[in-house]
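Complex shown without one protein chain; remaining protein chains in place.
Chain lettering (A, B and C) follows the sequence in which the chains are written, and residue indices restart at 1 in each chain.
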């Protein structure tokens, strides 16, 4: 109800502010008997962590996760899993100046209107630091999906500004600071970033996430369709302003005869639908795109007002990404994994292990 | 869990198949003392109804809604409201031929994989006919939002194929069969539709929905952000493949200095954010775009397989829209109204009537 | 949130007032492929119906249930099932006199305080007539439990006033108007009822419900234990003031050495626990007792006040049971069946089909 939980069976509830004592979450509904260690989770946390590239924020926290419960003798027990990351590098002093004004493009104004007050230290709960726990919980989902169903959830940077990156080579995605799958664009991205750093400005991005080997049948009509729940999960990530499934907005100018994915004895002949028909997975690869806005934490001066309504000009100091899209890849993967995991268990709840007699490919 | 409900406090649960006995819903959590008649609901149902324009399906049902409970002496009582629409024009015989094959682009294959069987009459539960109850429930939300808060939720057709329609004149939206706000585009739309009819093909569309006068403070961080819940609700509509809030996918190529909405003493200076910051409404107009795929119910022959895996060619007979986007405007309004209504009550639950001392405009 | 739903996976949402147009419910999450007809549901509705015995209310409605959706070609499809019972015998005139006063022991006063108004016709939503839809939904659960797992849920009248009825003979329970399992007590019950009729008074009752053949493993620690969810479901029935699991309140004076159910190679040696340990079913018979208060709808004059606060004396005219406990047996069975059904599916969601290597009996 108050919004800090996601999922129905596989349910993740998080807490923690940017400059508080710790971040944490409870992952409920994890099937028992799954091998799980802190290292399984740490890997994705490290991928998300600021400071791993020279183009992301300079905040350097180890982000060491601790498993506090729900794992015994190396495997999950079916009881709720508590995860904790202590905040070790808070630098509260950096943020004192924003106490009494509303940074444009930030949640300062809306938190104040919602709650009548706000934790102004580094954006408090509205900081992207909150996404660390999404990544931690998502790592558990990713492990289960891979281990039990061979499902692979992975993403890449598809565009920054006008530099579009095609999916040419998965192998280089983890080897460059942009999660870019197209080696020929690395230099252009590098140049773009350097320019923005110099200007003190930021830029938007597009991220693509795919899930391969998803069995057909996931998604609950009519409101909790798989695409609807993916849209919810992905749009809940900081800075996301748009979500597409399959061909997305390109469908506006498509014909029915062109868009429908025809079927032959060897399976679907195309995948305009992005792996989801009628809100239910079809067995094809699920694909989603996210549009990430340019961060408003920039040093180009901007107009705003104080809590008392006085006009002021401000800049955002501190450690900030010129493109938050870069860090978004592991977060988007985590959210997609959480949704798929939840829907696998939801499908099993009502329908058991469906042994349909109709073809699967 | 099984997906037929939406909302937390204002909670809508629906049932009904395309060719079943009736469609119905239960609307729970409606505040007491709200004047409500069947006519309040019927108005939007009539806007959505197929057959109201020559470009939508030829199915002609009166779609008369009955209020079965929860209203006494003309006002809501706070107890659950039962709504019912009987199906009076079912023509089951039209659909017998699709019993044993999977229409490409439809949910036939995925329902079969999910449940091991399906109601093949007119798509059963996966038919767009299901959206009638969304519109009915949304009408209650719209009435409350308008009456109690002066909130106006309304939408229009923004694009079909390559014919884009700008918001020039709200007054004509209800006066043309396309919900188009741009008189200069009516002829082009008409021509496009006539061509598609002739070809037996269909086309995608873009719909825009706006909510004006929404108070700041709605939306629940971090997962049930207002934009995340809107994305969920809008993506849950049949045929939607993309959702944007504010500038949406255009942010990919925006700078932070350009996107952030600056604030001066008289309020926000722009609205790139679409009325939502950090997942919470800012008091500005909330805007969302939807991409609707072209329907696969066309008479252009397509390849598919039978339940036994044999390859066949098929066409879809029956009464179908060449552009489902046309009927989507009242549905999109309903879904946005349901989400706003729910979040108004959720906000009141935790935060009461916040009397923030900071400026509102 | 607004309270008209129960269950997580198998989820029942109801509507309807005593003197409204109809009662209805939506049953969501029913597994597909289960044979289901209206007759399956009607049987239990008839057992609950007032007027089936001369000791229950004289209201005579056929209570004919209609299945509106979710069943196709005789089996459930996995989509939401809409059920409807029209009210055909409303006699609103009987209740006009209670419009402006608060019947003592009834919900008139509290509904007015909660909602600021109330549907005063026959108690509106607070009438026991609401329980018809519980019985209808419960019949679906009972059918599934029996068919898939051999689980039998059945109850009996355990006590009225000081006439206690032991479980001597299941076969007579359905053959006497009291659901009494002890033939030797029928005359005493009959006499007690006749006396109350003459006095215009009512009396409380104790009802026992059992579930046999429940597999071990149902119940979700720590809050949604099986006993906790049973207590919720049973206490939610009109007039229930107490719930016991197993030995219930008798445990206050038991020793640990006496209460613990010892285990030997052939299984548990006793069942003080009532089939639930640590909130999880043990495989033994689940037993629960309910205490039903005497109805306040009696003709013995009582003191109360009007809406304006004036003191008045009133009696309740109309058609009323001298002992609501008599009709409670099928309702209690329904609620227990709903809880078990939900927990079977919840267990399957997280834990799949557990094949524990430890003994089962």
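FYI, contacts are C-beta pairs under 8 Å (C-beta built on N, C-alpha and C of every residue); 3 or more make two chains touch, one makes a residue touch a chain.
As the structure is a computational prediction, the values presented were derived from the model and not from experiment.
Here one chain is not drawn; of A:6, A:26, A:251 or A:354, the residue touching it is A:26. Only one residue from C:99, C:194 or C:360 touches the chain missing from this view: C:360.
Residues 1-6, 8-9, 14, 102, 104-107, 109-116, 125-126, 130, 159-162, 196, 201-206, 216-225, 227-236, 238, 240-265, 269, 272-274, 276-283, 289, 291-298, 300, 302-305, 307, 309-311, 346-347, 349-351, 354-360 of subunit C touch the missing chain (whole complex, contact as defined above). What subunit B contributes to its contact with the hidden chain is residues 1, 8-9, 29-32, 78-79, 221, 345-346, 348-352. By the touch definition given at the top, subunit A reaches the unshown chain through residues 1-5, 8-9, 11, 13-17, 20-26, 28-29, 32-33, 66-70, 72, 75, 77-82, 84, 114-119, 121, 124-125.
As a working rule, only the chains that are shown with their structure count from here on.
Look at the CA centroids: the one farthest from the centroid of subunit C belongs to A.
Mean C-alpha positions place subunit B and subunit C at a centre distance of 38 Å. Subunit A and subunit B, compared by their mean Cα positions, are separated by 26 Å. The mean-CA centres of subunit A and subunit C are about 45 angstrom from one another, to the nearest whole unit. Looking at subunit C, residues 1, 8-9, 29, 32, 78-79 sit in touch with two or more other chains.
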